[in-house]
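Missing here: one protein chain of the complex. Every other protein chain is in place.
== subunit A ==
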Amino acid sequence: MHKYLVIFRDIHKEFSVPELLSVYSLVIRRQKDIVKPKLQEDFFAKTIRSASCDLETDTKKIRGVFYFANFQSDQEAFLVGSRCVLVRAIIRLWSHARSHELCLKQLQSLGKDVFKELLLSEKESFRCRLFSYGRKYSQSETVNRINFYSSILQQFPGKVNLQNFKHEIWIVEDSFPKAGHTNEPSRIDIPNHVYAGLLIAEGCVKQVQKYTLKKRNFIGTTSMDAELAFIMANFALADNLKLILDPFVGTASILISSAAFGAETLGSDLSFTVLKGKNKEENIVSNFRQYKLQQPLGIVRCDILHNPWRHESIMSSFTSFKCHGWLDAIVADLPYGVRESSREFVGEKLHSRFVLNHIPKTSRVGLDNLVSSLFDFATSSLVGGGRLVFWLPCTDEFSERDKTEICHPSFISIAACRQILTCRFHRVLFVFERKAWEDDKLYDSDMSGAFLHQGPFYKDFAAKLFREEKRTEDALWRKGQWHRIE
C-alpha cells in the first residue's frame, strides 16, 4: 500500500471522485480472487481525501483537483487511472510540502528504496516534468525550477531522454489562488503545495478525443458529448463480455463509448427515424463502423412503458432453471422535454393489411412515468451488481436533499452528480446498483412506482424552465391509460 496523488482535470469536478470510485470497483471486480470486493472498495473510498482541505471549507466550495488516495500497488493505480476520463494523472507520492525548498529537503532525507525503479540500471531512462496549476511558467523558469531539484535527479544512473523515456518524474506545484477568483493580487511566487513523485498513469482523455462528436458520421440534436458518454460508460462498469442496453438509444452516442470499452450493446428507441438513420451511410450501424467497434447485438423499436424485454418472473414459470437478470447495465439519457419530448406510443386499431407497414402514433407522457418504468424494467432485467445510469433534468433550485428523492428498494444509490448547463438548466447523472436478487422479493412489484417521489424535482421540468404553463404534464395521459382503446 502506498500513498498516491490523483490530479483530476478541471472540468466536471462533481463527477471526478465518483468516477474514480466506479473505475476502482470495476478493476477490483475483474480480479476473481478477491473475496469481498465491497469491503475493499469501501476501504479505498475512505482513503480518498482532498489535498487542500482549506479550499473545501471555503464558502464558495471550490473543489480542488488534487486528491490523495491509497492503492494496493502501482499496477492497480495504473489500471484505475488509465481508464478514468477525468483523471489527468496519478503520481506515486514521494514528498509533499509547503514550498519547493521543504520539498527538496524531504526528498533528500528519503531512503534509497523509494527510488528503487530509477536506481536499477543505466537503461532506466527518465525525464522530469513540472506541472503547475494556477501559475504559468516560461521555458527558462521551468528549466530553473527543475535544476533546483538536480541534486536528487543526478543520483539516477539512467539517461535523461525527453522523447523516449521509461519513467517520468513529476514536480507538481499548486499555486491556485486560495480565495477563488478575486480581484486581489495573489502572491503567485508562493505555492500552496508542492508535490513530487513518479508518474504511474495518465487518464484516457486522449483516447476519448478520437470519438469527438465533431467528426462523427451520424449525430442528432441530443447526441451525448463524447467525454460524458465515456464517464457514463465508466459508471456503468462497461468492460469486455458485458451486455449493456440503452433504452433511448437515439444516435447511439452512449453505446459507442460502452462498445469502445469492449462491452456488447443493445439499443432500443421509440422513434423510428433515428433507428433507420438518414441513409445507408448515416445510421447507428455506420457510427460503430466508423470507429471499427463491435456492432450492436440488436436494435429494437419499442416503448419502455410497454417494453418487450423478458421479465424474470415469466422465465421461471416456463422452465425449471432460474436466472437472475440478463443485463449488466442500463445507460439512458431520458428525453425530458426540452429538445426531445417524453413520448409513449398510442395503440390503434388497424386493418391487418396495413399492420406490416404501419408506423404507430406516439403521444407525450410525463417524465415520472418514464422514470418509474425504467426502474421497473431495471429491477426485472439487471443482474445483481448491475448498474443503472441515467440523466434527469433539474433547475437551479435543485438541492442535495433532492438527490435522495429517487430511491428504490432493489437499488443502492452510487452517485448523483450535477452538470450545470445554463444558469437555470442543470442535469443530474444518477447511478444506481442492483442489489443481489436474493435480497429482494419482499415487496410487490406493482408497488415499485410508489417508491418514487410523488412530486419529484423533475416534474413539469419544461414548464418550469421555459416558464410556460402549457408545457405542464398534468394535461397528459397517465401511465396505463392507453388501455382505453381496448
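By our rule, a residue touches a chain if its C-beta (ideal position, glycine included) is under 8 Å from a C-beta of that chain, and two chains touch if they have at least 3 such contacts; residues count from 1.
Simple rule for what comes next: contacts and distances are computed from a predicted model.
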| item | value |
| --- | --- |
| "Multifunctional methyltransferase subunit TRM112-like protein", "Nucleoporin Ndc1", "DNA repair protein RAD51 homolog 3" or "Translation machinery-associated protein 22" - which is the UniProt name of the missing chain | "Multifunctional methyltransferase subunit TRM112-like protein" |
| Full-complex contact with the absent chain, from A:Arg310, A:Arg364, A:Arg418 or A:Lys459 | A:Arg310 |
| Touching the absent chain when the full complex is considered, from A:Gly325, A:Gly385 or A:Pro456 | A:Gly325 |
| Residue of A:Leu266, A:Leu388, A:Ala416 or A:Ala462 touching the missing chain in the full complex | A:Leu266 |
| Sole contact to the chain not displayed, among A:His351, A:Arg401 or A:Arg467 | A:His351 |
| Positions on subunit A where the hidden chain makes contact | 240-241, 243, 264, 266, 268, 270, 272, 275-276, 294-295, 297-303, 306-311, 314-315, 318-319, 321, 323, 325-326, 345, 347-352, 355-356, 358, 360, 383, 485-486 |
